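With one protein chain withheld, the remaining protein chains of the complex are depicted in position.
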Amino acid sequence: MSSTIGLEPVLGRSDEMIVNMGPQHPATHGVLRVVIGLEGERITRAVPHIGYLHRNHEKIEESRTYFQVVPFTDRMDYVSGTQNELPVVLAVEDLAGIEVPERAKMIRTMFFELFRIASHLVWMGTAMLDLGAITPFLYTFWDREIILGIVERTAGARMLPNYYTFGGVRRDLHPHFFKDVAEFLDHLEKRMPDYEHLVLENPIVHARTVGVGVLSKERAVARGVSGPVLRASGVAYDVRKAFPYDAYPEVEFEIPTSDAGDTYARFWVRFQEIYQSVKILRQLLEKTPKTGPFKGRAPARLKISGERYRAVENSRGELGVYVVGDGGDKPYRIKHRGAAFSNLQVIPDLFIGAKFSDAIAILSSLDPVFGEIDR
Amino acid sequence: MSLLNEVWQAVKAIGTGMATVHKRVYEEAPTEFYPYVELDLPPVSVQSLALVENEDGTERCIVCLQCERACPSQVISIERHRNPEGKGFLIDRFDIDLVNCMYCSACVEACPVSSIVTIQDFELSTYDLHTLKADIDFLHEQARRSKKWYSPKLGVEIRTEDGRIEKAPPEMQPGGLAELLKPAAEEEES
Amino acid sequence: MGLLGSDERPRDIILGTLDDLINLARSRSMWPLTFGIACCAIEMMATWDPKVDADRFGMFFRNTPRQADVMIVSGTVNKKLAKRLRRLYDQMAEPKWVISMGACANQGGPFRHGYSVVEGVDKIVPVDVYIPGCPPRPEALLQALLLLRDKISDRELRYKRPQEIATDYDVFAEPGEDGRIPVL
Partner (left out) sequence: MSLIPIPEDRRFKIKLIGYDPGRSRPWLERFVYSLYVVAFWLFVIATYAGVPALFDWLGWDGGWGYVVMRALQVVMLFLLSAVIALMLILALRKYLGKVQERYGPMHYGPAGGIQTVFDALKLLGKEDFVPAAADWLTFRLAPAVTFVSSFAIFAVVPFASGWTLADSNVGLIYLIAVSTLSAYGVLLGGASSGNKWALIGALRAGAQMVSYEVPLALVFLSVAVWSGSMSLGKIVDAQLGVWNVIPLFIPFVLYVISSLAELKHIPFDFPEAESELIAGYNVEYSGMSFAFFFLAEFVELFLLPALIVVFFFGGWHGPLFGLEPGTLAAGALQSLYFSVKTAVWVWIFLWIRATLPRYRDDQLMEFAWKAMIPLALLGLVLAAYMRLIWR
């Protein structure tokens, strides 16, 4: 049967129970299916199955013009909105030689970091929901609503605004944007201690996550993980520092890393990233000119030849795109490099030997988003 | 003693968490009473599409097919014929499949005359999917129904009480920062 | 969905009134199934957040299909998921309703040109309310839930025949010669 792929050798064993976690399971954050072999509560086998959200992104995008590709990329990592648009925009700008004004770069970076906070807030809420606490979910979603309100006033949509374009952004900022963001950052800084009380300092969270699902540095590098998962294993790799883009060279921030590599470390790193995002946003609020150009000069019909790989550090890790142009107005080939997809590789490493309850905590600490994994 | 201290720390942390949660009981919730209270969406918010007519009832659309070409979701289908009197084209059919639309507002960006616009009416849920296949009457009705709409070329426009179409004040505009700052800067100079 | 399991309107006054009462209760206590698929699932969660708070209308999530009344199809359904979606629908206890949320669930949306996407979830399960949008904002989902409430409690709407489900779409693979269902 199709439901036992990868588990044929163990089917005869009577001391092992095989359960299907997903595609409809509250803790899989979407439509992941993990076939798990259980001995009591201990996991003996774990085979992740993906493809329940395969939407054929790359082939559809290859039949669209470059301008039409951008809104499709929005739908990949749907939790972090505009972050997905940036790799395509950067690659095409490189190939077509489009100049981007400084102010546009700063606006892009501000939206990028706003969506990073929004994404980490969604992660925090759902991870705590997986651990059994209901209330932080509601708090984080309210804070996320504020971000989405700010985004909507400028970009026109809440989640998937299609805001970046070649040469800058589509619209100028809303008059109250700077005030709104400053107020939101104040609000968030007031709320962060509450989140620390409810999540990081909670002894039950400690009991559930410390020492659980340890991912060693070597294994993390070997599996190609990136983002907070990699940094929690002690590798200080961040595309924002390693291959800076947009306004990141002009702001100061640190890369929080932890050597523990366990679930708690991944929680902790995401918390610190929120603080770093707040820091970046505060600097950009100071630096960004209030008025000025928000969009460079881009031709109405882009005809591109050449190939280019560009990557950005989105909320889940290195989100890259490889664009090949054959001189036409449509890409000859587009290949996305999803961060969450690579992070999902470690599921068998971390699950096997853990308790079933630990598996839930580990999965939530990986923070998968299936639009990006299945594409 | 370290064990006792550990227990005390744990109890204290749980107590702090519980106090954090309980604090909210005394705060007013930020809930919007949506169906009872009308939602105030920003004027640039993309919730639906509409086709604006001029004040005198003539068509603003020049049937240039730019929106049809720009649409990433390929939901716009237009048929036209050459105007027998004068120049330009006339509309035979102008359909937007609002079911499959991805509300990216690429068509609005592409429109050279700001005829196709975004509006804030999101209450389009239906028992019957056929009601969402928007023809030209539907799109005109959407525009007639809405008080304000947005297009990048003309910015936010509003319909006044007596049916005239006007440009909205700068604080409603997305790029209105420059205009908004101008009077203040002049005052400082003088 | 009548009390006695038929779609005919009961002619008896007592049964008719009881039917109305039960349907009133059903319409005021719709528990959706926790089944998030794609982008719309985030907005579906946001419908229960403090800003919109669909719990005001007595709706909260149940994780198991047996205890849920409403399935909110929140995202793209592809051919691999279609079988699972239909099974979840079959597992729900009567009476049950389906809301199709967003362009992808309605008719495939922007992805309908791909080879993998089911063009409309109403080819698999009968849908009661459709929401346009990509993704619809939370208030739009709340409006759809309230439209469904009116459909359940309103006599005129309730006894309308459901739209016939298209069956010409080969989502469900037939078992092969060895009795196995091929992987889609």
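Read from first to last, the chains carry the letters A, B and C; within each, the first residue is number 1.
To be clear about the criterion, contacts are C-beta pairs under 8 Å (C-beta built on N, C-alpha and C of every residue); 3 or more make two chains touch, one makes a residue touch a chain.
Please read all numbers here as calculations on a predicted model, not as lab measurements.
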Chain not shown, its touching partners among those shown = A, B, C
Ask   = Which is it among A:I204, A:V221 or A:I255 that touches the chain not included here?
value = A:I204
Request  = Among A:I107, A:L129 or A:A247, single out the residue that touches the unshown chain.
outcome  = A:L129
Inquiry  = Touching the absent chain: which residues on chain B qualify?
reply    = 14, 17-18, 20-22, 24-25, 27-31, 33, 35-37, 123-128, 130-131, 133, 138
Query = Can you list where chain A touches the absent chain?
reply = 17, 19, 25-27, 38, 41, 128-135, 138-139, 142, 198, 202, 204-205, 207-208, 355-358, 360
Remark   = Against the hidden chain, chain C presents residues 3, 21-22, 24-26, 28-29, 49-50, 53, 55-58, 60, 62-64, 66-67, 69, 93-95, 143, 146-147, 150, 154
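Here, only the chains that are shown with their structure count from here on.
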Distance between chain centroids, defined by C-alpha means - chain A, chain B (Å) = 26
Request  = Scan chain A for residues touching two or more other chains and write them down.
outcome  = 71-72, 75, 142, 160
Query = In chain B, what residues contact two or more other chains?
reply = 30, 72, 102-104
Note = In the complex, the residues of chain B that touch chain A are 9-10, 13-14, 16-17, 20-21, 30, 41-42, 44-46, 70-72, 102-106, 109, 118, 150, 152, 170-171, 173-178, 180-181
Ask   = Across the complex, what residues on chain B touch chain C?
value = 29-35, 39, 47-48, 72-74, 97-104, 122-129, 132
Ask   = Across the complex, what residues on chain C touch chain B?
value = 50-53, 56, 103, 106-110, 112-113, 120, 122, 128-134, 136-137, 139-140, 142-144, 146-147, 151, 157, 163
